[in-house]
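A single protein chain has been omitted; all remaining protein chains appear in their positions.
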């Protein structure tokens, strides 16, 4: 049997627009029969942090950093035209009107389609995020570093850095 | 006869600097004999919107979104150091001085070199842009979605997300 073609997506950004694009491509790839992996790193870690998460991290500075950068799929903003939340609010309304899933729904959806969600442990340190399983949503299967990602990317037909 | 190697470029950003980079790579690829496709999505749709375009979209919210995000190749700004237009103005002057084509000229140029310009219909909805041919410049040949893009990317030697 032929092996499935692989699609690897690095989700570096935690912006709503880039996150949306990543999930649209992941669902499309999976529905085309590709084997899809999403690597969440740096600001992208915010997407897969638990929404209910309190202020975590050891030490005052980590606590501060996590306060100003709380993360969680519901707190993502647009990279442009955020305009104190107005642009983000408008896009979320248009997403609903055009029946586009929310980021929360996308996470469940890709999980059900067999997409692998990976949290990058290498960048947890500099983001002041504890690299532990209960920081992240249950849909995140693997916590791993850059070596794991490059290993996958080498075997991928398409690799995107978003 | 050997098939041409493919280069696929996703133009997600509508920033002047990223747009320039995308067009430089597209012209370079085409002049090296590659078969080049450019996929304009999200803010990148602004690059291929008609400059003369009025405020489009059904409903007040879409009209507002199109007003604050008018788009058109002549309205692109730098991602950094825009400084209320000063940085963008300086870069445009340096582009002229160094005989770099403008974005408008680049669109004509890539078209003449056989580069395929594709507008992403999947993101038109959330951007409040009518996914119709007359929203976009005549150089845009194809309006299509993420499936079309991944289909091309799978066959590509190089795929870049800009």
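Order as written gives the chain letters A and B; numbering starts at 1 within each chain.
Here is the rule we use: a residue touches a chain if its C-beta (ideal position, glycine included) is under 8 Å from a C-beta of that chain, and two chains touch if they have at least 3 such contacts.
On a predicted model such as this, the values are computed, not experimentally measured, just so you know.
Although one chain is not drawn, the whole complex shows that of A:41, A:73 or A:88 it is A:41 that touches it. Panel shows chain A; residues 10, 12, 14, 41-43, 61-62, 64-65, 68-69, 122-123, 125-128, 145-147, 149-151, 153-154, 156, 159, 161 of it touch the chain omitted from the view. If you put the missing chain back, the residues of chain B touching it would be 5, 7, 17-18, 20-21, 24-25, 28-29, 31-32, 34, 79-81, 83, 87, 90-91, 93-95, 97-98, 100, 157-162.
Going forward, only the chains that are shown with their structure count from here on.
A straight line joining the Cα centres of chain A and chain B is 25 Å long.
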